[in-house]
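First comes the structure, then the notes that go with it.
Every protein chain except one is present and positioned as in the full complex.
All chains are identified by letter, namely A, B and C, in their written order; residue positions are counted from 1 within each chain.
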Amino acid sequence: MRTGITHLAIPGPTNVPEAVRQAMNVPMQDMRAPDFGDLTIGLFSDLRRVFKTANGTVILYPGSGTAAWEAAMMNTLNPGDRVLMCRKGQFSMLWARMAEQLGLEVELVDVPWGAGTPVSEFARILGNDAEGRIKAVFVTHNETATGVTSDVAAIRAVMDDVYHEALLFVDGVSSIASIDFRMDEWRVDLAVTGSQKGLMLPAGLGILAVSEKAMAASRRATLPRAYFRFEDMTAVNGDGYFPYTPPTQLFHGLRKSLDRLFEEGLENVFARHRRLAEGVRRAVHAWGYDLVAEHCKIYSDTVSAIRVPPEVDARDVIRGAYVNYNTSLGTGLGPLAGKVFRIGHLGDLNEVMCLAAISAAEMALVDAGATIDLGSGVAAAQCWYRESRQVRQVALAAE
Amino acid sequence: MRTGITHLAIPGPTNVPEAVRQAMNVPMQDMRAPDFGDLTIGLFSDLRRVFKTANGTVILYPGSGTAAWEAAMMNTLNPGDRVLMCRKGQFSMLWARMAEQLGLEVELVDVPWGAGTPVSEFARILGNDAEGRIKAVFVTHNETATGVTSDVAAIRAVMDDVYHEALLFVDGVSSIASIDFRMDEWRVDLAVTGSQKGLMLPAGLGILAVSEKAMAASRRATLPRAYFRFEDMTAVNGDGYFPYTPPTQLFHGLRKSLDRLFEEGLENVFARHRRLAEGVRRAVHAWGYDLVAEHCKIYSDTVSAIRVPPEVDARDVIRGAYVNYNTSLGTGLGPLAGKVFRIGHLGDLNEVMCLAAISAAEMALVDAGATIDLGSGVAAAQCWYRESRQVRQVALAAE
Amino acid sequence: MRTGITHLAIPGPTNVPEAVRQAMNVPMQDMRAPDFGDLTIGLFSDLRRVFKTANGTVILYPGSGTAAWEAAMMNTLNPGDRVLMCRKGQFSMLWARMAEQLGLEVELVDVPWGAGTPVSEFARILGNDAEGRIKAVFVTHNETATGVTSDVAAIRAVMDDVYHEALLFVDGVSSIASIDFRMDEWRVDLAVTGSQKGLMLPAGLGILAVSEKAMAASRRATLPRAYFRFEDMTAVNGDGYFPYTPPTQLFHGLRKSLDRLFEEGLENVFARHRRLAEGVRRAVHAWGYDLVAEHCKIYSDTVSAIRVPPEVDARDVIRGAYVNYNTSLGTGLGPLAGKVFRIGHLGDLNEVMCLAAISAAEMALVDAGATIDLGSGVAAAQCWYRESRQVRQVALAAE
Partner (left out) sequence: MRTGITHLAIPGPTNVPEAVRQAMNVPMQDMRAPDFGDLTIGLFSDLRRVFKTANGTVILYPGSGTAAWEAAMMNTLNPGDRVLMCRKGQFSMLWARMAEQLGLEVELVDVPWGAGTPVSEFARILGNDAEGRIKAVFVTHNETATGVTSDVAAIRAVMDDVYHEALLFVDGVSSIASIDFRMDEWRVDLAVTGSQKGLMLPAGLGILAVSEKAMAASRRATLPRAYFRFEDMTAVNGDGYFPYTPPTQLFHGLRKSLDRLFEEGLENVFARHRRLAEGVRRAVHAWGYDLVAEHCKIYSDTVSAIRVPPEVDARDVIRGAYVNYNTSLGTGLGPLAGKVFRIGHLGDLNEVMCLAAISAAEMALVDAGATIDLGSGVAAAQCWYRESRQVRQVALAAE
């Protein structure tokens, strides 16, 4: 029998704050009540703040982040449209597969799993597309499978360089609300996220922010859609209503998680993620292991994918951490299975929660045949958490 | 400021039982954990019992019932396929609209709102379709907008009479788990429901049961789909996993709501709905009002749509019940707006909850200009609840 | 198997508001943490507002209201002290029994169950006690067993008339936070309440407000006490701490229930109780039944004790309402058993909740052999709730 907390160190679903859990424990209510908008209308405007967009339209789908992926495409593209995508991990791979399943023609750039979206290669392809056959450019902002953050601003810049008018789609499922994302500044047209990552909710909401350009495209787009149809949503969302029964429980939770994000301050949220992530990275370094991410400039602040040495099967580490030490680590996906485990470090988290995950990983690694010193990663992370805290407090004192 | 319970007398979302609310109050967990199937695998088999199917495949979509409507079509039909549908209320109307949006050719039979699916007209149309151009026949088992239950078995019989091979789609959103539904006996191919009605959960799960014939059709169907793709689900559901992050919170709730349904016994659940519904109907009769449903043989046991006299605006009744008496009544949808209010009587309900709704409706009716006697509907329902209870107990005693 | 809500129409524990339930669902926390006072200090000052005392000391005991009864006596009186008490119902009887058990000499005035504290008899006794042998006068503000509210101000007045210096103890368990109570104005020395009535929490807190005079008495009092010792509490309460582990869960709930009381406004809370109570009383009148309370001037606004006719056993009514109609009515206590049932109408309540209780009582009454007309009480209450609401709205409109 299990006792105590099961430590959740996966990159999503993330830990739901107690206050959010409280807020979701509600009786059902009438989604057509005259005051229903008191709950919902503010969610749209506050999510715009999270996406950093002034005029984008936020749409909330009952569904997962994958639903929002699909909604973005089905509403704005046409059968056979050419789209530029990069396959650099499990989730970018799945998004590309989805595009094909939905009838798009995918111009696919493969890079090693561990690389970011290749800016120069995208530049080259877009530069060669003077006739504008490419209708959409897709960027996975944070590839959750590899722990790599790509440079959306750079992709926008190369699009601008060649005056390319494709729509810019961004998968921000594991970045938005945890890593800086700037929809308006980067002129992102379709930004996708889900409830179960930086928004600290259970899975169940696919969230989309749509630029005015994308909204205009949706009026001409011909891929078949009904459940995901923008216009059915936007026709009633303004008054706080929905075209079908919405998950009000999640709305109550979202209200509270947004309140928390703003209370902490978005920039502070990002800084906290960076600081907590760095502790995990120092632990990995102390073990002598490498991240999947190829370079420190693309390290993700929300998830670290950690390569184990050849004599260790990462699946044993993950299984052992769960079975023996009540700790859920993230698995290696696709070709990374057995070679990689992941530690999610996003959402409602603090230093000691990261140390707990590191300590469990250490025991499970040794159990699986690794030769690291127990406590070595913990010590490296502790050292960083102490010193970075002091710096912060000195900074505060100096204000 | 509101005090006390807001009485929820709409036809969904329905009241979530306390035990289900408790069960949903869980921390997040890893949907890839080795023991995740301990939670999920049983849900599929137990839902088959609810659908009354031995070999159907149950699929759980993060989404609303509308999502399951779409999933049913997109997976089994082809662009331009001809489908036979009947428009008899808001929800059958919306389903038909969806079919058109998704590129199907809809043979549409309009009947008055208040009628059931017209068996003889369907028989005529199907009889004239010797070449089998109609690929699917759609039946809304319980039209939530009008409180009308249609005869699915009769539709199946007329299909059989002419050896018609179309797929049979049934919208059971407001019937399944509340009104008798027999997937295998009626050879339904695609049965749709949602979490927020008879399953007594918050909205957030679109649920589909798929016959072997429909599953075979899905292997040939060409409408574009990704999020809803059957094969991605069935490839991993058998082990209890999902192709994208599932709403585990709802799964915990579903586990408990299924336990409750079976503990009460499905046939007892149906009988309870019938008995509670009859109380509401007697109240309506005592007021001298009519149901929208044209005939007592098609009265729905899950929702009653009640016509108000011309001098009363039903919107005032609904608004007044909510604002003044903390009671949510169902609104009149589409052309019924202002003319009709609805009382939902499904899910986790008992006699006194129905009496509470009736008593609130009475006050709101009089406030809105109706001339009924306060207490008259309550008395009629009380009388029925007393007498039907005694009958039951005599029956029990005789066993 | 039970389905739906069990309607709780007893005079306590009362219905806990959803927001309070949410607030109590917390993980445990360190009651010695440096910021623990952020939670607790405000509770004391806000409870003073509820007691209407500026300088009284509020003490929170883990325990029931009975614990606070005992704490009041043990801290301020001496063995063999003479105290004046009136026995007018089960709870005043139990308080008197407690006084005897604790070694006090009780001057006991018996009145019929249904009468209030007899002001003139108390005046006579106190007038005859020129030597001040009576050390304490006890008043049960609201006798929960009979639904009678006594006039504390009048008792204070007769004490003042004869310059009597006894301490004035008031049991406000079923009045405070529901019926107007004025500690300072009435110069109450020890006011007792519990968490599970007007404060809308689960049982578990005995709450006491202590005047400066009583606090001074506690420094000289010699009855043995430890758990209940004022000075151990007051020594640390000022900083928000407690001498033993406090029920932090209830503190979180109390924080929220106080917020709600002040948001509604205490005077509005009292008015709401009066209005809801009046509906119940009109139902009783419609049935042709009597309240236990002897006169309308002493009717309680928090609980009505209802006499059934001789041919009906009230225990059958209560049992039947519970077993058949999922409704908890209050029982007749002591000599009232079988003759009386009670409807509690306090706490987090609204009109339709009262109507639900009345409708259940009607069915159970008829089941038990009563000859009332079903719906008659409901109609009378509905009529009152409609008309009193309109008056209120006219008043609001006139502002």
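The rule is short, and it goes like this: a contact is a pair of C-beta atoms (placed from the backbone, for glycine too) under 8 Å apart; a residue touches a chain by one contact, two chains touch by 3 or more.
Given the structure is predicted, the values throughout are model-derived calculations rather than measurements.
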item: Candidate in contact with the missing chain, chosen from C:Ser64, C:Thr234 or C:Ser388; value: C:Ser64
item: Residue, one of C:Thr331, C:Ser359 or C:Ser376, that touches the chain absent here; value: C:Thr331
item: Residue numbers in subunit C that touch the chain omitted from display; value: 5-6, 8, 10, 12-16, 21, 24-25, 27-34, 61-67, 69-70, 79, 97-98, 101-103, 194, 196, 202-204, 223-227, 229, 243-250, 319, 322-323, 328, 331
item: Residues of subunit A (touch criterion as defined above) contacting the omitted chain; value: 1-5, 7, 15, 17, 25, 260, 263-264, 272, 324-327, 348-353, 355-356, 359-360, 362-363, 366-367, 373-376, 378-380, 382-383, 385-386, 389
item: Residues of subunit B (touch criterion as defined above) contacting the omitted chain; value: 18, 21-23, 25-27
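FYI, only the chains that are shown with their structure count from here on.
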item: Same-residue or different-residue interface between subunit A and subunit C, half as cut-off; value: same
item: Contacts with two or more other chains, residues of subunit A listed in rising order; value: 21, 25, 27
